[in-house]
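Excluded from the complex is one protein chain; the other protein chains are retained at their positions.
Up next, chain A:
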Amino acid sequence: MVGDKTWSGRLFNGVNMVLLGLIGLATVLPFVHVFGSSFATAGEIASKKFLLVPTEFTLDAYRYIFSTSTLPKAMLVSLGVTAAGTLWSMLISVLTAYGLSRKDLMGRNGIMFLFVFTMLFNGGMIPTFLVVKETGLLDSYLSLIVPVSINVFNMIILKTFFQGLPDALEESAKIDGSNDVGILFRIIIPCSLPAIATISLFYAVTYWNTYMHAVLYLSDAGKWPVQVLLRQIIVLASGLSYDNAVYTDAPPPSQAVKMAVIVVATLPVLVVYPFLQKHFAKGALLGSVKA
């Protein structure tokens, strides 16, 4: 580019690069601080000179949080809900999306409207709570999954993707005598793996991050997923929340312990993130542009 070679063009490039670099760093700095602190000794944090990398490395905080079964249990709950929820949501979303992607289906527009309308209006927290209660899901792990089975936005992304596949695929399968179920599982799904991976990840992150539904529907603290436990541990010392702290007998956790719990609750998302960031962005774009 011609503009790049001029003095002002170079200055512009340089300033822009530095500014964006700083913004990028500022975004991840809180993570690095939390990660670093979780390995620091209490003494070093108390000396107030701690910023990013501990001079003295210790696993005390991790030893403490894994000394009881509370956190491992909550991790297991979250992993289980994430795995089961993602599978269930994908199954029901793919089935619905494929059915609705077929143009020859009578009543398709009406059914589609029923789905889209739920994005614009809903019964709200209390009536939904009452239905969850009536359907017997209170205090069951299913309450974190069944009431949010389909994210209509995700379903529409899948439907758009299926509609974009060439019709010839379906027709050749029909000639071979496959029914619609066979077409979906043998032809459509194998051709849609990138979209299916993307939406699975959207669902998985949502399930891993689930918090409000657990607060609403699970009163048994033994069933809490990791996000609720993290919240309890963080606000424990402050006593300034509406939540009823359950572990009030325990001593307030030190900074390093809080940091370690944040790291543990964040880790699964952080681990998958670098590999999948590209897919996430694509999926979001597909949804926002075409839905």
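As a convention for this text, contacts are C-beta pairs under 8 Å (C-beta built on N, C-alpha and C of every residue); 3 or more make two chains touch, one makes a residue touch a chain; residues count from 1.
Here is the rule we go by: contacts and distances are computed from a predicted model.
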- Answering from "Cytochrome ubiquinol oxidase subunit I", "Protein lplB", "Molybdate-binding protein ModA" or "Carbohydrate ABC transporter permease": the UniProt protein name of the missing subunit is "Protein lplB"
- Message: From the list A:81, A:173 or A:259, pick the residue that touches the absent chain.
- Response: A:259
- Item | Residue in contact with the excluded chain [from A:72, A:123 or A:222] | A:123
- Absent-chain contact - pick from A:79, A:165, A:191 or A:216: A:216
- Query: In terms of residues, what is the contact footprint of the unshown chain on chain A?
  - Reply: 1-4, 6, 8-9, 12-13, 16-17, 19-21, 23-25, 27-28, 30-31, 33-34, 37, 45-46, 48, 50-51, 92-93, 95-96, 98-100, 102, 104-107, 111, 114-116, 118-132, 135, 146-147, 149-150, 155, 179-181, 184, 205, 208-212, 216, 227-228, 230-231, 234-235, 237-238, 240-242, 255, 258-259, 262, 265-266, 269-270, 273-274, 277, 280-281, 284-285, 288-289, 291
